[in-house]
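Removed from the display is one protein chain of the complex; every other protein chain stays in position.
And now, chain A:
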Amino acid sequence: MVELNLEHVYKKYKGNKDYSVSDFDLHVDDGEFIVFVGPSGCGKSTTLRMIAGLEDISKGDYKMGDRVMNNVAPKDRDIAMVFQNYALYPHMTVFDNMAFGLNIRKNDKEDTKKRVEEAARILGLTDYLQRKPAALSGGQRQRVALGRAIVRDAELFLLDEPLSNLDAKLRVQMRTEIAQLHQRLGRNFIYVTHDQIEAMTMADRIVIMNKGRIQQVGTPAELYNMPVNKFVAGFIGSPSTNFFDVRLENGYITNDDGLRVAVAEGQLKTLVEKGYDGRNLTFGIRPEDIHAEEIALQTYPDAIIEAEVEVSELLGANSMLYSKLGKTDFIAEVNSRDYHEPGDRLKMALEMTKAHYFDKDTEETII
């Protein structure tokens, strides 16, 4: 068991003017499942590769326990890594793929066999040990890649978008299997993904990144309920948060384009105290906090908007209403019993206690 510390880590590639990763500061506790999430090019894979030792750290320290690992070779870091494209050796059988690391380290043959067979049993690969990767399905290949990491019994597991090549159904299944595996092994897992649903469902804590910088570190619930800025609020949650440019006036937010709703009492007090009365700001509300049922309209009489439905998607229990309020597009996730046709004009109630407000210039969360 080991704690990890990334202390003000920077990465700049040769020939680049800007840092690809800036001031990355993170402490990982024993046995934590950490997910790095963010859009493409945000530096999450680069950070993972610095932890693995596949990229040099330009500035700052990476520590495992008390030991600074910056200049330790990847093979000596006691790390197992699962790659996005699995990186299975096509000329070797599943058994040989899984045993490769142990054989290289000249592990006892009997012990290697035992460990590979145990990993294969856990992952349901026992019947496939003598097959080559080409004769396996995508899900089975993914399991072999995981198995190769498991047999090493490393202190730290790094997973670089391991599910991105799988179809949706298999992805859900493998998600659960990886979470179970983490519980079973009790090791540190660092998992990189651009899929926020994967991040939300698997992580103990999520590190959300953008443009090479950490935006927020927290549990999935913290990130969902208390985003620190507009980027996090927009990234976490699916579909993403709706944003409106508004002005706060006399307890109401308005955009002169069909939006005029009352701010919830507690939030209004904070906004006024922080000097936003009469100023422009960004108002965010999640699609699931917009309701079209009659009872909601009655409950929130001061927070009703009238919008036009442009596209309606029936997802089963819920419907997505892609709507327009004046010139602003937004999405409402409503109960599918309140299904509406495109072109319908309907009233919707905003659950204002769950609204978020962001400074228009800094995009930091006000409340």
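General remarks:
The criterion applied here is as follows: contacts are C-beta pairs under 8 Å (C-beta built on N, C-alpha and C of every residue); 3 or more make two chains touch, one makes a residue touch a chain; residues count from 1.
The definition used in the following text is that contacts and distances are computed from a predicted model.
Hidden chain, UniProt protein name from the list "Protein translocase subunit SecD", "ABC transmembrane type-1 domain-containing protein", "ABC-type spermidine/putrescine transport system, permease component II" or "ATP phosphoribosyltransferase regulatory subunit": "ABC transmembrane type-1 domain-containing protein". Contact with the omitted chain, checked across A:21, A:34, A:64 or A:80, is made by A:80. The residue from A:8, A:91, A:184 or A:269 that touches the chain not shown here is A:91. Considering the full assembly, A:152 is the residue among A:11, A:115 or A:152 that touches the omitted chain. Among the residues A:100, A:128, A:283 or A:330, only A:100 touches the chain that is left out of the figure. Taking the complete complex into account, residues 52, 54, 74-75, 79-81, 83-85, 87, 89-91, 100-101, 104-105, 148, 152 of chain A touch the chain not shown.
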